[in-house]
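Pasting a structure here, questions to come.
Of the protein chains in this complex, one is absent; all others appear in place.
When the chains are written out, they are named A, B and C in that same order, and each has its own residue count from 1.
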Amino acid sequence: MSTPEMKSVMEPAAAQRELTLGEAIKEALAEEMRRDPRIVIMGEDVAEAGTVFKVLSGLSAEFGTDRVIDTPISEAGFTGLAIGAAMTGLRPVVDIMFGDFIALVMDQMANQAAKVHYMSGGKWKVPLVMRTTLGASRRSAAQHSQSLHAWFSHVPGLKVVLPSTPFDAKGLMKSAIRDDNPVIFFEDKMMYKLKGNVPAEDYAIPLGVADIKRSGDDITLVATSSMVQVALGAAKMLEDAGISAEVVDPRTTWPLDEETLVESVKKTSRAIVIDEGYARYGVTAELASVIAEGAFHYLDQPVKRIGAMHVPIPFSPPLEDVTVPTEQMVFEAARGMCRRS
Amino acid sequence: MSTPEMKSVMEPAAAQRELTLGEAIKEALAEEMRRDPRIVIMGEDVAEAGTVFKVLSGLSAEFGTDRVIDTPISEAGFTGLAIGAAMTGLRPVVDIMFGDFIALVMDQMANQAAKVHYMSGGKWKVPLVMRTTLGASRRSAAQHSQSLHAWFSHVPGLKVVLPSTPFDAKGLMKSAIRDDNPVIFFEDKMMYKLKGNVPAEDYAIPLGVADIKRSGDDITLVATSSMVQVALGAAKMLEDAGISAEVVDPRTTWPLDEETLVESVKKTSRAIVIDEGYARYGVTAELASVIAEGAFHYLDQPVKRIGAMHVPIPFSPPLEDVTVPTEQMVFEAARGMCRRS
Amino acid sequence: MANTKTSVSKQSSSSPDSGPDAYIQMYRKMAGIRLFEERVNDLYTRALMPGLAHLYIGEEAVAVGICSTLRSDDYITSTHRGHGHCLAKGAAPDRMFAELLGKEAGYCRGKGGSMHIADPDTGNLGANAIVGGSTGIATGAAFSAKRLGNGRVSVCFFGEGALGQGVLYESMNLAQLWKLPVIYVCENNTYNEYTHYSETTAGDVLGRPRAFGILAERVDGQDVRAVHAAAQRLVDRARAGEGPAFLLCDTYRYRGHHVGDVSREYYRSKQEEQKWMSERDPIGLFSDWLIAEHRATAAQLQSISAEIQSAMDAAVQFALSAPYPDPSEVQQDVYA
Partner (left out) sequence: MANTKTSVSKQSSSSPDSGPDAYIQMYRKMAGIRLFEERVNDLYTRALMPGLAHLYIGEEAVAVGICSTLRSDDYITSTHRGHGHCLAKGAAPDRMFAELLGKEAGYCRGKGGSMHIADPDTGNLGANAIVGGSTGIATGAAFSAKRLGNGRVSVCFFGEGALGQGVLYESMNLAQLWKLPVIYVCENNTYNEYTHYSETTAGDVLGRPRAFGILAERVDGQDVRAVHAAAQRLVDRARAGEGPAFLLCDTYRYRGHHVGDVSREYYRSKQEEQKWMSERDPIGLFSDWLIAEHRATAAQLQSISAEIQSAMDAAVQFALSAPYPDPSEVQQDVYA
C-alpha cells in the first residue's frame, strides 16, 4: 500500500491512526493552509456547509470565510477568477461539486489554465488545484454520475490525480497544493467514508509515481480511484480461486508512471485495466495501449479493459447497477484470462 | 476510396466532377436544405460572410438570413438554443468556428444534447449537427489549433464524424443531417481546399462504416481526417521503398467500425494509428486498443500510435512543425516496423 | 437594438380567464403538488425512493400560477426541483411516482428519475439537473415555435441560483434579439442550496433581463392569483409575437434543499421558516381567499384534498408495485 519512498512514514506505530478519505483530504488542506497563507478555497457551499459532501466541515471556522469562500453557482466564472488569482500570488483550491460540471469549465481549464505557462514562454504560472468528484452508483442519474477525468488527462499542461485510499489522498493532495501547475484532483463520492491508515506526520506523495497496492504473479489489475478497491476485492476472490493478482494504482493519469505498469505486466503477462470512466476513448484505452506497447512480448493475451458501460448513467437502480464495474466482473474476467492461457 | 455500398455511385462518368472539400460540404448542406425546410444553420459570421473559412459562401443568398443565421459570440447559448430547436421540430446545423471553442459547449453537448434521448426514456430526440474544425499548422497558436474530437468521442449519445476527402465529406454530411442524433462533424481547416471526385448524384455514406482508402499487405495505416492524406503520402513513399501499406479510414470515431480495422490488421499484422489529436488519452489510444484486442494473435509487434505532441501548440513555425505528424514520420515509423520483423 | 422596457402595468390580480372553475382547478393543482411532495418525502424517508428528492413544498403558487396560463402544447423546461412544474403542466402522479422509483412505467422508463422528468405529451422538455442548463433549450423551443408559426410559447423555470450561470445571459440576449416567445421564470426561494442568495447575487435581479431589453416583472410568488395574472399578460404578449419576458417570483422552500437536509439552523432560522409557513403559505392564502370570496366552502376544499389523497394513495401503490425495467433495457435509447 505504499511507494518505496513512503515506506518510512508507514512503518512507525503512529501510522496506526485511521481516517476516512474525506477526513484525509480535509487534513491535507488544513495543514497546508496553516503553512501557507496564500492558499484559499472557493466553491459553492464550501464555507459553513463544508460542501454538500461535508468534506470541508470546520475549515471555514478555523480559517474564516475570507479563506474558505462561498461562490455563486458560476463554475466558469470562479474558475477563471482562481486562474487569475493563481497567476498573481495566491494558491487557490477550487471546488467543483460534481465532476459532471467540469463540462462548464473546460474552456477555463483547457484553453486558459493549461496553456498560460507555455504560451507565456514559461513566465506566468498557475498553481491551482481543482477538486471535483467522480463515480456513479448513487442513483443520481446521468448528469451527476459521470467520471470525466479522461477529458483533462488528454490536455497537456494539466495534471490529473485519482486517489484510491485515505493515505494516498492526503499525500497526493499535499503534492497537488505544492505543485506550481494546475492539478485536478478527482474524488470518488462513494469513497469519502472509506477508512484507512493515515500517519500523523507530514508526508507528500509525488505526482507521477504508481503504487503497487498488492503484489501478485498471475495477472496485473491496473485500477484507478475506487476501482482500486474493486480490484483489491476481486484479488481476494481470485486468491480463493488460486490466482495471484497484482493490483497497480497509477495514482495520477498524468504524469503517468508507465514503467511501474509495464514492469508489473512483464512479470504477470496478463493485464486488466479498470477505470470508472467510459472505457471508449477513455483512460482504459491509454493505459491498455501503454501496456500493450511496453510489455508486448510478455503478454499472452490482449489487455482487457473494464470501464463504465457506454451509456448515459441511468437512474433506475437495476439499470445503473449494470453500468459500473464490479468485483464480480473483474473476478470473472481475470479468472477467464488465467484459465485460457 | 469507397465503401462497398458506395461503389455504384463512384463508377459512372459523372463521378469525374471535382470539388474541394469545402465545396462538397456546402453542396451537401444546400441540397439537404432544399429538400428539408426544417434545416437551419446558425453560428458566428455564417451568413453574408459565409464563415471565416468562406465554406458557406452563398448559402445565405439562396436560403435567406432566416435560415442561415448570424449569432452573437455565444457558443454555449446558441448551442443550447439549437438543442431546444432540434427537440421541437427543426434540424439545426450549428457552426463552431474553431474546434478549440468546443470547450465552451461541453455542458450543452455532453450533459444536454447527448443525454436528452436516453434520460427521457427515448421520447425526445435531438437531430442536431455541429460543424467545427480541427488541425494545426496554420500558425494560429495554442487556442486555435487543437483537435479535440477525443472529448466528444468519449461521450455516449454523440456521434463523431471526421471526413478525409471531398467525396466522404459530402456523403457523411448528408448522413449526419439525416440522423436523429447529435452528430459532431470535424473539418480539418487545412483540407478545405483539397480537391477530389464528387459525383453529382445524391448519395449518403452511412456513419460507422470505415473505408479502405488504399489496399496493401505489409502494414495497416489507420488514419483520421487529414491524417488520411498524410498516410496516403507515406504509403506512396513506402511503395517506393518496396513496402505495401493499406490505409484504413474509420471515417467516424463513433460509431466505430471495429471489424474493418481489425480485419485489415489481421491481414498485414502491423499497424500504425495516426490522428491529429493528442495521442495521450486520445483517439489513437482507443483505435490501438481495439486493434490490439481484436488482432492480438496476428500482430508481430505493438501497434504504433502517432498523434500531436503532448504540448500546447506553439506559435513559432519551427516549433509548431515538430508537433504534428508528417508523411516523413509515418514513413519512417512504418519502414522501421517492416524492417524489424 | 431594442428598447429597454421597464414599465410594469399594474392590473387587477384576477384575470379574465380565471372564472370560478379555473380557480378551483388551480387550487386542485396546488393541493395536488403539496400532497404529491408529502408522499415523496414519505417514500424517501422510508428508504423506498432512491437518489435525491428536492421538494417544491411552499412554492406551489409559482408553477400553478404560470402553467394555468399555458396550452397543453406549450413548452416548459424545469429544474432539479421540478415535480411541481411537471404536475402543473399536466403530468400524472402515478407515472411521476413510478419514475421517481425507477420503474418502467415512469415517464422516462426509469432512466431519468426525479431530476429528469420529461414528457412530450404535456410539452415538458425535461427537468434538468444542471443549474441553468435548460435556458438554451427553452429558448430554442421558442425559436422553433416562432419559426414553425404554431403559436406556442415556452416557459423556462429556474431557481435564483441560475442567475450565476452565464448561459442564462447568452440565452436572454438571443431571445430578445430574435423576439422569441419565451418566458424566463425565476423562482427566488431565497437560497442557493445552503447559501443565502444575497451572498451570490450582486445588484438588481430585474436589471439583468432589462439590460437585454427584456420586459421584466416581479410578483409575489405566494399569491397564485398574482402569479397567474402576471403570467397571463406575459404569455399573451409572447404569443402575440411581442417577444420574451422575465418574471421574478418571490417564494420560499419550506423543507431542506433536499429531503436529507434536515439540520438547517446554520444557514436559516426556524423562525424564518415558521414565518413563511404560517403567514405566507400559498395554499392557505388561496383557500382563505376562495372561502372569503365565496368561491368555495371549506368543506368543498376539504373534499378536494380528500379526493387527491386517495388518488395519491393509488398512484403510490401503482408505482410501488410496478416492475423495474429489465436490465437489458440499459443499452436502449442511447441513440434514436
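Simple rule for what comes next: contacts are C-beta pairs under 8 Å (C-beta built on N, C-alpha and C of every residue); 3 or more make two chains touch, one makes a residue touch a chain.
Since this is a predicted model, take the numbers as computed values, not measurements.
Across the entire complex, contacts from the unshown chain go to A, B, C. The hidden chain makes contact, of the residues B:R67, B:H144 or B:K189, with B:H144. From the set A:T20, A:T79 or A:T284, the residue in touch with the chain omitted from the display is A:T79, counting the whole complex.
When you scan C:E38, C:D73 or C:E199 for touch with the missing chain, the hit is C:E199.
Annotation for subunit C: contacts to the undisplayed chain at residues 1-2, 4, 163-170, 172-173, 176-177, 198-204, 207-208, 210-214. Touching residues on subunit B toward the chain that is not drawn are 44-45, 48-49, 52, 70-74, 76-77, 100-101, 104, 138-144, 309-312, 314-319, 321-323. Contact between subunit A and the absent chain runs through residues 40, 66, 71-72, 74, 76-90, 107-108, 111-112, 116-127, 156-157, 159, 180-181.
By our rule, only the chains that are shown with their structure count from here on.
With centres defined by CA atoms alone, the chain at the far end from subunit B is C. In terms of their C-alpha centroids, the spacing between subunit B and subunit C amounts to 41 Å. Work out the mean CA point of subunit A and of subunit B, and you get 31 Å between them. For this pair, subunit A with subunit C, the centres built from the Cα atoms lie 38 Å apart. In subunit B, the residues that touch at least two other chains are 107, 111, 118-119, 156-157.
Contact of a single residue of subunit C with at least two other chains is seen at positions 108-112, 116, 128, 130, 133, 166, 334.
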